[in-house]
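What follows is a single structure, written as C-alpha cells, with notes after it.
Shown here: the complex without one of its protein chains, the others still in place.
Order as written gives the chain letters A and B; numbering starts at 1 within each chain.
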Amino acid sequence: MRIRAVGITAALIAAIAVAGCGSDDKSPTVTESAAQAQGELVIWADDKRAAALKPFADKFGSENGVTVKVQAISKDQQTTFVTASQQGSGPDVMVGAHDWIGNLVQNGAVDPVQLSAEQTSGLNPNALKAVTFNGQTYGVPYAMENVALIRNTELAPEAPATIEALVTAKKPLCLQIGQNGDAYHLYPLYSSAGGYLFGTTGSGDYDPKDLGVGKPSSVQAFQKIAKLGEKGDGLLKRSITPENSIATFTSKKCAYLVSGPWAITDVKKAGIKYDISPVPGFQGGQPARPFLGVQTFYVASKGKNKALAQEFVTNYVTTPELAVALYEAEPRPPALTAAFDQVKGTDPDLEKFIAAGRDGVPLPAIPEMAAIWDPFGKAEAAVVGGADPAKTITAAGKTISAQIK
Amino acid sequence: MREWWRHGVAVLMLLFALLPIVFVVSAALNPLGTLSSSELVPTGASLGNFVRLFGETRFGSWFVNSVVIAAVSSAASVFISALAAYAFSRRRFRGRRVGLLSVLLIQMFPQFLAIVAIFLIFSTVTDLWPEIGFNTWWGLILLYLGGALGVNTWLMKGFFDTVPRELDESATMDGATHAQVFFRILLPLVAPILAVTALLAFIGTINEFLIANVFLTDAGSKTLPVGLYGLVAGERNANFGMFCAGTLLTAIPTVLVFQLLSRYITDGLTAGAVKG
Partner (left out) sequence: MRARPADEKPRSSAGLLAKTVLLGLTVAIAVWAAFPLIENEAWTGLVILLATTGGLLYLYLTPRHIPLKYLAPGTILLILFQVFPVLYTASTAFTNFGDGHRGSKQEAVVAIQTASVTQVPGSRQYVLTVATTGDPTTGSLVFLITDPATRQVFVGDANGLRPIADATVGSTGRVTAADGYTLLNAGQASARSAEITALAVPTPGGAIRSSGLSRAYEGRAGRVYEASCDCVRDTTTGQTWTADEDAGAFVAADGDRLAQGWKVGVGFGNFTRVLTDPAIGGPFLRTLVWNFAFAIASTGGTFALGLLLAVALNSPRVRGRVAYRILLVLPYAMPSFAMLLVWRDMFNTDFGLINNLFGTDVDWFGGAASARLAVILVQLWLGYPYMFLVATGALTAIPRELAEASRIDGASAWGGFRRITLPLLMVALTPLLISSFAFNFNNFNAIYLTTEGAPFPADNPANGATDLLITYTYRIAFGGGGAQYGYAAAISIFIFLIVAVVSAASFRRTRHLEEVNA
C-alpha cells in the first residue's frame, strides 16, 4: 500500500507542477507588461561588478523613471552574450574586457559609441586607445589594469631592477603558469626577451598577418625563459597556478608576486607589508611590457532598448561618481581622469600600478588573438618544464598560423 | 567475526571518499578563506565564511530555488520514467528496441553545442509565455524534464525486467487493468529502484550547472551551483572559503533526501510485500 501512496504523491506533484504553471501566470504578466510600458534596461556583468553596479543602476532607473535590471553572468560571459544577443535574449548593456571587441564586432553584437570631445578628453588616453577598433570607439572604458611586481617587503626589501637580480636574490617568485601556461602573465618577460605576438600596421593597429610566435625572435625569447625554468634557475614553476598564485604569496611562501590590482584586496587582508614596482626586464633586453587591459561598458546592437542603453553608457558611465564606486568595489585604477584624481590621494597603489604599466601595450583586441592564448600558454608550460624551446615555439607558431589562416 | 571484512572495505573507502571533503571542510572553516590545498588543518577556525555567505550573497534564495527545482523535477521525472520503463519492459510493440536505443543515444550529443538551440527555443517561449521562460522555475524544470526519458528509464527498465512476468499476468487474468497492474503490482515491487532513481535525479538536478548558468541570470533566480560558481569566477582566491562553505551546505538537502528515501533503498520490501 505504501507504494500506492508514493505513486499518488508523484502524480499529485506532477499535477501541482502543471497547475502551478497555470495559476502562476497572472502576476508576472502584469508586471512584465508594466515594465515594458515604462522602459526597461537590462545590464549584464560578472558577479562582482553586477553587485557594485546595482545601486547606481537603481539610481539611474529612478532618476529616469525606468526599470534597470542588473544580471550577473557567472561563466563564459562573452560567448553567452553573443549567443543570447543573436537569439534576441541578450541585454541592452554589457560589461566586459576590451579585448572582446574584435569578436563582438565581427558578430555585430555591439555598436560604436559617439562620445563628445570633452568626454574623450576626460579619459585616460591608453584606455581610449584600447577601446578603439578600426577607427571606431566601441565602448566606454571605466577601469584599467596591468600586472606589476608585488613584493613582500619583509622578505624582499628592495625592488629588483632586472630579472637577473631576481634570480640572484634566490627568493621564490609567484608567477602563475599552471599546467597549461598563462600567456598574459608571461608576456612582460617574453617581450623583454625580444619576442612579440603581432606586428603593427602603419596606423598602429595590430596586424594579424605578421605573427611573431615561431619567428627567430620568439625562439630566442623562449631560450631565455627556459633558463629561468624548472631545469634552470627554478624561478618559474608550473606548480604556481592561477588558483594558488595569490594564496601562496599571501601565505608568505613567495617573496614576489606578478599580479594586478585585483590581488591587492587579498594581500591587504592577509596583513602583508608590500610594495609595488614594475615587472623587471632582462638585463640589456627590451623593456618588459605588461598587457594593458580595460574594463568596458558596451552598447548591445540587438538590445531591445538601445536609446536608453546609449544614454546610460555614454552619459552616465562617464560620470566620476560611478567610476569611484566601481573602484571601491574592486581597486583598479579608474579610466576616467577625474575619478582617478579623486581616489589616488587615498590609494598610493594606483599610481604605482600606472607606473608599472608605463611600457605596457594594449591587449590585442583583434579576433585572431583568440588563436594565441592556448598554444602559446602550452608552449610556455612545456618550456618551463624543460622542453626544447626552438622545437616547442615553432610548433606553437604553426598551430596558431593554421588557425588564423 | 566473518563480517569484519565488510567494515574493512567500508573504512578503506571512507578514507578515500572523505579526504577531499575534509579539505573542503577545513577551507570552509579557515577565516582567511584562501585556497592553499597543502594543509588539512585550518590555520584558524570560525564560522565567518558561513555568516558572510548568508549576509553578503543571496545564498538563501539560491538554496530554495535549487531545492524546489530539484524536488519537483526529480519527482516528475521519476514518474515519467517509470511509465516509459513499464512500456519498454512489459509491452511488446513495434520500434521498442529502436526507441530504447534512441532514448540513450540522444543524450550522447554534447550539451555545450545544445546551448544555442536552447536559446533559440526559450527566446520564443519567453516572448510568448514569460511564465515559463528564462529566469523561471517552471521553464527550467520543463527543460530538465526533457531528459526524463533517458538514463533513468534504462535503469528502471532493467529492474522491471527482473520482476517475474507471472505476477502481472496472473493479476491481468484476475481482471486488473493495465493501470492497476502498473500502480498496484509493479511499482511496489520496484520501490527500491524508484527511490534510487529519485535520489539520482535529485542529485543530478541540484548539481546541474551548464544549462542553469545560461538560463538563470536574475540574481534571485539562480541555483546553488550557478551562485557558488559566481563567487569564485574570475579570481578564485577571494571567496574560496565562502565557496567551500556553500559547497558543504549544498550537500545537506541531498543527505536529507537520502535519509528520507533510505528506508526504501536499503530495506527494500520484504518478501511478504508481494501480496499487492
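As a convention for this text, contacts are C-beta pairs under 8 Å (C-beta built on N, C-alpha and C of every residue); 3 or more make two chains touch, one makes a residue touch a chain.
Remember, it's a predicted structure, so these values are computed and weren't measured experimentally.
Participant: Of the listed residues B:Phe50, B:Phe63, B:Tyr86 or B:Phe134, which contacts the missing chain in the full complex?
Facilitator: Of these options, the touching residue for the absent chain is B:Tyr86.
Participant: Decide which residue listed in A:Gly122, A:Pro160, A:Pro188 or A:Pro367 touches the omitted chain of the complex.
Facilitator: The one listed residue touching the chain not shown is A:Pro367.
Participant: Which of these touches the unseen chain: A:Asn180, A:Gln220 or A:Gln286?
Facilitator: In the complete complex, the chain left out is touched by residue A:Asn180.
Participant: Based on the whole complex, identify which of B:Val51, B:Val68 or B:Leu128 touches the chain you can't see.
Facilitator: That would be B:Leu128, which touches the missing chain.
Participant: On chain A, where is the contact patch with the chain that was removed from view?
Facilitator: So the residues of chain A touching the missing chain come out as 8, 11, 15, 18-19, 21-22, 25, 36-41, 64-66, 79, 82, 86, 102-103, 105-108, 111-114, 116-117, 134-136, 179-180, 237-239, 241, 243-244, 248, 301, 304-308, 310-315, 367-368, 370-371, 374-375, 378-379, 381-383, 385, 387-388, 391-392, 395-396, 399-400, 402-405.
Participant: Pick out the residues on chain B that sit against the missing chain.
Facilitator: Contacting residues on chain B, toward the hidden partner: 3, 5-7, 9-10, 13-14, 16-21, 23-24, 35-40, 80-81, 83-84, 86-87, 91-93, 96-97, 99-101, 103-114, 116-118, 120-121, 127-129, 142-143, 145-151, 153-155, 157-159, 161-165, 172-173, 175-180, 182, 189-190, 192-193, 195-196, 199-200, 203, 207, 209, 224-225, 228-229, 236, 243, 247-248, 250-251, 254-255, 258-259, 262, 265-268, 270-271.
Everything below uses one rule, namely that only the chains that are shown with their structure count from here on.
Participant: Report the inter-chain centroid distance for chain A and chain B in whole angstrom, where each centroid is the mean of the CA atoms.
Facilitator: 35
Participant: Using the touch definition from the top, list the residues of chain B that touch chain A in their complex.
Facilitator: Contact set of chain B toward chain A: 32, 34-37, 72, 75-76, 78-80, 115-116, 119-120, 122-123, 126-127, 129-132, 134, 136, 138, 141, 183-184, 187-188, 191, 194, 213-214, 217-219, 226-227, 229-231, 233-238, 240.
Participant: Please output the residues of chain A touching chain B within their complex, sorted ascending.
Facilitator: 2-4, 6-7, 9-11, 13-14, 17, 20-21, 24-25, 28-29, 32, 44, 46-48, 50, 69-76, 80, 83-84, 86-89, 242-244, 246-248, 250-251, 262-263, 265-266, 269-270
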